[in-house]
Structure formats: structure tokens, C-alpha cells
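Handing you this structure, nothing more for now.
Every protein chain but one is kept in place in this view of the complex.
Going in written order, the chains are labelled A and B, and every chain counts its residues from 1.
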Amino acid sequence: MNIENTEKAWEPKILAFLCNWCSYAGADLAGISRMQYPPNIRVVRVPCSGRINPYFILKALQKGWDGVLVSGCHPGDCHYISGNLVARRRFAVLKDLLEYLGIEPERVNFSWISAAEGEKFVEVVKNVVEKIKAIGPAERLVKR
Amino acid sequence: MVEKSKISKLIKDLSKEHEVFAPVKRKGLVSFKRVSEGDETCLGFQNTKKPPKEILFPQTQTLFTFKVDKNGVEIDESPTTNRKMVLLGVRPCDARSFALVDRFFSSGEFKDPYYLRMRENAAIVGLACSHPSSTCFCMSVGGSPIGKEGADILLVDLGDSYMMETISEKGEKLIGKLPWLKDAQNIDMEKTRKLRVEAEKAVQSKVPVEGLSKKLDGIFEDSLWERLREKCVNCAVCTYLCPTCYCFDILDEEADGGRRVRIWDSCQFSFFTAQGSGHNPRPSGKEMMRQRVMHKFNYCVKNFGENFCVGCGRCVRECPANLDLREVIEKISSAEIR
Partner (left out) sequence: MNAIENSIREIAKQLLCEKKVESIIGYEQGRIPLRSTPCFVDRVEDVQRLVWNATCDINLAKYLTGRKGKTAIIAKGCDARSIAVLLNEKQIAREKVFIIGVPCTGIVDRKKVEEKLEGKEIFDAAVESETIILRGEGYQSTLPKKDLLCNSCVTCKYKNPPVCDVFVGTKTLESTEVDEFSQILPIESESAEKRWEHFKEELGNCLRCYACRNVCPLCYCKVCFVDQTTPEWFGRTNELSDTMIYHLVRAFHLAGRCVNCGACSRACPMNIDLSELMKKIEKIVKERFNHEAGISAEKTPPLGEFKMNDPQEFIK
């Protein structure tokens, strides 16, 4: 049997910031429950979605990550009471601004995923990977 | 002599062996851009926004790239290989600035290969001024609107055509590649002589630079700097637009391996003198603004024998607070020092 040199189709690389108490636990639940989801995400665990500095997202885009996902606890459930509420405003402004500048809106994603929502985590990841596959590799902010 | 209508041909011919940079007007801004046809070239301007130093001393210049693999480190210096260039339409102040900046980059034990290599392979075609701006003060700092210092060829605007005067060997070689150029007639020489006198008279702004260096020696600690710096916002407009400012920083960046890149820096950034300990010997805008004046009119005089100012007037025109360097010099000149 010939082993052909097949060129691997481009696979998006997505950076996911997951808050420790809810979203990371939710992702963990998905893993333990043996739910299948695309391997394109790389997870960074943060204590709270409020820890996310807009710079993190921008630096990721600059470095060539095809997409970013930031996920935290549902409003009202934050382990630190209001971290996600403060972050919500920040994310809104950042997303609107990035979109205005012309960065594809599919590249930056936000979600609220609780520790019990393993299924939702899988859905969100599948959805994000699919959307980014459709728009191609990141180019606009990438520093060459 | 070259007719104005033939400038396009001039550029095309020079482009055969050189990269030609000439002033181009885009969105109301005139700046030096690479041209291959003469179409966009605009030689009817007072001066470009950015000085031509950005061509030979780019704002962001990759010095080399490197890759690390199991065999070791591989360094690629090709970004800085020899490029033959012609800078066309450089005003005498800017041409003179190259002569000054050359001294800096070639002084001392370690000569800067990145700048000098480009400089050696670049020919400067100056364009004499017939209508100096009211903010030009080249005559006060040792320059002239029809000055030849730093240029290889000088073009003088005679109405329908330019008188081309070769100044250096490089200039002669360049002219040699253009056999279709007409010879200058006596009448052209006369016109040029007249223009010379008129242009120098037309530089109205006079700045008292005589004895400034010595005066500055004694006033470093004087309280007059508090007054002088009051409206300065310490941005980098004056330093970046100055043809004789050459401070830079060198960064190593990660990029598929990595690269070492040189970028413009400015004494007006507080980061410029920030030390690892956290101490900053120039803690406020006063020290930074004072530094600029001292450097240009005192330290450089001591190090290189000249004021590092060519009187182009860009800092005067573009300062967001309209802090006029000429006024600063006037105030220092007339200040009584106890």
C-alpha cells in the first residue's frame, strides 16, 4: 500500500480562556463524560472571566490564533460575585470595536458555561470551530 | 539641464538600475515613496512631511532574522543587503542632514553598517528651494536654500526645466547614465546665479544660534527651563519629523524563529531613560525637553562640531502645542544668567 503524502487541510487553532470555577469545570465534565468535540481548542485556565484583559485577546490575534473563546460563569453565579459582570461590559465594547475595525466577528467569541453544562461546552466549541473553518485562517491583525 | 516634462523619463531611466524614491502626494500629504514612473511625483512642494531620513534609516528595519533548530542557530542577514537607491527631490536642508547624520553613524570605533551600507549605495538628488517657507531658518544654522552639502546632484528650478549641477563622483556617474540630458547654456547659469541670491534673501526667519552652545553650558540647572517646557506635551512629533534626529532602539521579536529589529526611539518618551531599577534620571517633561535642546545645540556641537539642526522648520509647523523651537532659542539667547 502506498503511503501518499497528503497535505493536511488547514485546521483552525482556537485559544479558549475558561474561568476556573464554571467553564473549566464544564469542559472537564465534557471530557469525563467522554463527549467528542473538535481538538482545535487550546485551553488557558483563569480564575475568573474578569481576569481577561482585552490585551490577551488582541495578543492572541496578533500571534496568529485563528479564533479566541472566552467563557465564564453565568451572571449572578460568579465565584467572585461580580467578576463576570464587570467583564461583560468590557467584552461588549471590545467586540463592537473589533468588528467596526473590520476584524471578522466570528474570531472573538464569548459564552457563559456553568460547571454542569458539559454539553453546552461541546456545542459552543463545535459551533466556534465550524464558523472559523468557514472564514479561513486569521490574517488581518497577524504580525508577520 | 532636464525639462520638467522629462522628469518621468529621468525616473524611468534611473529605475533600470536603482530604486528611485521621490516625493508623492497622497491624501494631502507629500512624502517620499518608491516610484518607477514619474506620474505621481510631485516636485512642486515646499517640503515633505516626513524627512527622507526614513528611506536610509527606516523607522522599522529588520537587521537579521534567525532560526533555531537541532543544528544550532541560523542567521539570515539578507534584509540588509546592498540596495542601490536614488533619492530624488531632497531639499538642501534634508540633504545637509545626511551629511550630519553620516558623522554620527560613522563615528567612533563601531561604525553602523546598516545605515552606512544603504548610504553608500544611495545617490541624493537635491532640489533647491525657490520659495522657502516662513518657518524655514536654514540660513541661521549653516545651511542654504540652494546648498549643496550632502547632495550628489542639485536641481535648480528655472521655470520650464531644472538646472542639474553635479557635486560628487556619485552624481557624475549617475548623470553618465542619462546621455540625453541637455547641456546648460550661459543663460541658464545666469538664471541660477540670480535665483541663488533671491532664494537666500527669501529665508526671512533668523534665529540667534551664535554662541548658543556656550550659553547652554551654563544654564543646565537654570529655572528658565520650567517656563520653556510648560506647553510641551512630550510627544515624539519633533523628534520623528526631525531630519537630524537618529535615536533608535533595538528589539528582538519572536517571529517564526525570530528577528532583530531596529526602530526609531525618542528622547521624549519617558521609557527612553527608564532603568531596570525603576529609576529614571529624566523623570519629567522638563528634563526631556531640555535634553532635546541641549543635544541639538550643545552636545552635538561638542561631539561633531555642528549644531544638529538644519532649519527645516518641521518641528515648528507640526508641534501640537505650537511650541516654537526658534522662540526657545531666542529666549535662551536673551536670558540673563546669574
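Convention: a residue touches a chain if its C-beta (ideal position, glycine included) is under 8 Å from a C-beta of that chain, and two chains touch if they have at least 3 such contacts.
What you see is a predicted model; the values in this text were computed from it and never measured.
> Considering the whole complex rather than only what is displayed, give the residues of chain B touching the chain that is not shown.
The missing chain touches chain B at positions 27-30, 45-46, 49-50, 59-60, 131, 133-135, 230-231, 233-237, 240-241, 249, 251, 253, 261, 263-264, 266, 269-271, 274, 316-318, 320-324, 326-327.
> For chain A, which residues touch the unseen chain?
For chain A, the residues touching the absent chain are 54-55, 58-59, 62, 75-76, 82, 85-86, 88-105, 109-112, 124, 127, 140-144.
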